[in-house]
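A single structure is presented below for examination.
Up next, chain A:
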Amino acid sequence: MTNEELKNNITQVFSAVTFDETGEFLNVIIPSEELLPFMKVLRSTKEFNFDYLFCLTCVDWKDHLMMVYFLNSKTHNHTIVVKAKITDTINPQIESVYDIWKTAELNEDEVFDLFGVKFLNHPNLRRIFLEEDWVGYPLRKNYVDEHMIEL
Partner candidate 1 sequence: MKTLLSYSFSSLATHIHNWLKNAITNDMLLTVTEMVIVGVCLLVFLILLAFFLGYMERKVAAFMELRLGPNRVGPKGTLQIIADTVKLLFKEGFTPDAADKFLFNLAPGIIITTALLAVAPIAYAKGFQIWDINIGVLYISSVSSMAVIGILMAGWSSGNKYSLIGAMRSGAQIVSYELSIGLSLISIVVLTGSLSLNDIVESQANGWWIFKGHIPVAIAFVIFVVASTAEINRAPFDLVEADQELTGGFNTEYAGMKFAMFLMAEYINLFVVSAVAATIFLGGWMPFHIGGMTGFNHIMDYIPSSIWFFGKTLFIIFIIMQFRWTFPRLRIDQLLNLEWKYLLPISMVNVLLVTLMAIMGWHF
Partner candidate 2 sequence: MGVKDKLEFPGQIHETPDGGFMVTQLDAVINWARSNSVWPLAFGTSCCAIEMMHTVNAKYDWSRFGFEVMRATPRQADLIIVSGTIVMKMAPVLKRLYDQMPEPKYVIAMGACTISGGPFFYNTYSVVKGIDHIIPVDVFVPGCPPRPEALLHSMIALQEKIKNDAYFRKQVDKK
């Protein structure tokens, strides 16, 4: 499917989404609460069949956090980027997509470790890179570390 077809099909299924086509891929931005049902549709609907989650990350935009999911379909060979906006930066939470793509487990651990986003229903949420008692989330823009030497 081309980006245009994807866009049309997605609007038919889900109306509460906004699109952004400036980049290479079709970007779909949805509120964080609706992420899980939306992802389930993308995975299970036959014409989408996004079975391959190849990149999962997060971007700190200071006033909000943006979860970014790069999805690909190995059967149809189309790619989409789903972004979920988390407005609560003090105690960010979002549903885990582990049930849909198993690869999300370690990736979500990483995002939890470096951004502090808590994933609900994650099988084993832990600090994967840093020690358990590390203070702060290093990739957040407001992270301060007095030992860090700035260039």
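A quick word on the picks: all candidates are chains of the complex that A comes from, given by their letters.
In this section, contacts are C-beta pairs under 8 Å (C-beta built on N, C-alpha and C of every residue); 3 or more make two chains touch, one makes a residue touch a chain; residues count from 1.
The shown structure was predicted, so the numbers you read here are calculated from the model rather than taken from an experiment.
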### Message
Taking the stated C-beta criterion, I'd like to know which one of 1 or 2 contacts chain A in the complex.
### Response
2
#### Entry: Touch list for chain A against partner candidate 2, complex
129-131, 138, 143, 145, 147-151
